[in-house]
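Everything below concerns the one structure shown next.
Here the complex is missing one protein chain, while the rest keep their positions.
Just so it is clear, A, B and C label the chains in written order, and each chain counts residues from 1 on its own.
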Amino acid sequence: MKRSLNLAMLFALSFAPAARAASEADYKAAYAAAEAASKEAAGMRNQWTVTVTALAAAKKAGDSGDFDRAVAASKEAEALAKASIFQANSEKEAWKAMEIR
Amino acid sequence: MTATTGSHPTRRLILQGAASVALLGLGNLPFAPARAAANDKYPEEAFKLKNEADAIKALYGRTAEPSEKVKLDAPEIAENGGVVPISVTTTLDKVTSISFLVAENPNALAASYRIPDGTLPAIANRLKMAKTSNVTAIVEADGKLYSATKEVKVTVGGCGG
Amino acid sequence: MKARSAVLLASLSAALVAFALTSPRVVAADKVDPATDAKAFQNFFFQKFPDVKHEDFVNGPYSMNADMKRQWQEKEEFPPYEFALDAGKEMFATPFKNGKTYADCFPNGGIGIRQNYPYFDTKEGKVVTLELALNRCREANGEAPYSYVKDEMASLTAYMAFTSRGKLMDIKIPDDPRALEAFENGKRYFYTRRGQLNFSCASCHVQSPGERIRAEILAPALGILNAMPIYRSEWSGMGTISRRFVTCNSQTRAVPLEPQADEYRDVEYFLSYVANGLPISGPGARP
Partner (left out) sequence: MASSIRVRATANGDITEVQTLIQHPMDTGLVKDSKGELIPAHYIQELKFECNGKDVFVANWGTAVSKDPYVKFSFKGGKKGDDLKISWTDNKGGSDTITAKIA
């Protein structure tokens, strides 16, 4: 259980509150970063459902012009995607610890 | 359903009359034996009532007293609220009707069975339960009502989506 | 933001390295040895639950809890999968448009063979599951394939499982490096944590079988596929192995792979092989 606490800490810490009102450019950049991370996670066949929903929420907020919420959601999606990538990489070896021998 | 009411208008009116008398709370009046056994018509009203006591009154016109002679078998924790195996047996004789009620369900009355003579007073069935609740079996024997109650816990399964 | 996450990742990986060093079995024997793995796997459960009869493990949660077992036995008197079974029997006998039937696609006419599935197809170099073989049979006879997670596939596999009831699981791993790799890949999938809840199949079915996850009792991993396909009260319907894998993934908030993806075929191969010697009890009824 200790490992999942680290993971939860990682993705909780990575929310960055946006200081000033976000512009469309901020949203586009944040969304692009999130999308790239999400694609990478999917490529490793270890995508999380919450990443997909956060990304969708970001797009919806972005399309409706609410760029503050869109940037926040994009950041969250990116953090989740990164966490799932980290999980996939660390599990490449970590699974052996639980294996019945 | 409608066909039957068409052909027996008088009987239906009598029943509605009797039902309204019951609801007026003149419960202490000794009811005409016609209400003694659950009559053969589908007890529409009883199934619509939310509260358990009202449903029993609407169905049998009296209240039941708990009895050791009624053995209700139900799980401690239901493996799934949608399929809860519940059964009842009783050593009482001259049983004419058995019903099952789930107090916390949207409608308390779940099922009601007519037991013609020659049929053994033992039934197993599978009921749905909305949430943790008391399950009660009612047995009508020789014109009197007996009951047994057991709590069955119900929760959602799985680790969440 | 960049500096903070770098520090964080560094601390995390440090913790991980420490964790890896302390765990006793850090040196993994690289040579894949399914027979030893299966023996170790079975012994783990036999020792963890000494008073559960070996063949009882195939009854999943009901081998772990008396109150649940009683509810199951009551259901088994007239099981809810009865309709799927009858439908499957009828479908199995109904000829395709070209006059052939499923019996022409399977050894022994498809009767009493479920215990040999999944098998490793040396021509294709991949694991072939019963569900895949059924759809390939349909396509070979000009019929549209069934969905892997819907009732038709469940009915067919229910009937085929029923004809094998009581036979012992008998999965073979040919002496072919690709077969060993498929077994290892299945084992890796089984133990790999995924989803935001960070669970692997083993987190629930090895570490805590018999315990509750809300209302449900967790089934032991040993023999967990022997009862497939299952009628689940929760779905109030039948579930194939594919449906079970897909829903388990989404419960841990991992995006499921497409049904019959290589990983799923391999993990089914692993789980079936380590259950060799335990009886087929499908179709099953579960909470």
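Note that in this section a contact is a pair of C-beta atoms (placed from the backbone, for glycine too) under 8 Å apart; a residue touches a chain by one contact, two chains touch by 3 or more.
Since this is a predicted model, take the numbers as computed values, not measurements.
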Chains in view that touch the one left out, judged over the entire complex: B, C
Option from B:56, B:72, B:127 or B:141 whose C-beta touches the chain left out: B:127
Contact residue for the chain not shown (choose from C:86, C:181 or C:211): C:86
Residue numbers in chain C that touch the chain omitted from display: 77-78, 80, 82-83, 86, 90, 236
Touching residues on chain B - with respect to the absent chain: 1, 38, 40, 42-43, 47, 82-84, 87, 102, 105-107, 109-116, 118-120, 122-129
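One rule holds for everything that comes next: only the chains that are shown with their structure count from here on.
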Between the pairs B-C and A-C, the one where more C-beta pairs touch: A-C
Approximate Å spacing (C-alpha centroids) for the pair chain A, chain B: 54
Chain B-chain C separation of Cα centroids, rounded to whole Å: 43
Separation of mean Cα positions, chain C and chain A [Å, integer]: 30
Residue numbers of chain A (touch at least two other chains): 49
Numbers and ranges of chain C residues touching at least 2 other chains: 197, 250, 253
Contact set on chain A toward chain C in their complex: 2-4, 6-7, 9-10, 13-14, 16, 42, 45-52, 80, 83-84, 86-88, 90-91, 93-101
Complex interface listing, chain C residues touching chain B: 61, 67-68, 70-72, 74-75, 80, 197, 199, 204, 213-217, 233-234, 236, 250-253, 287
Residues of chain B touching chain C in the complex: 75-80, 82-83, 85, 87, 124, 126, 153-161
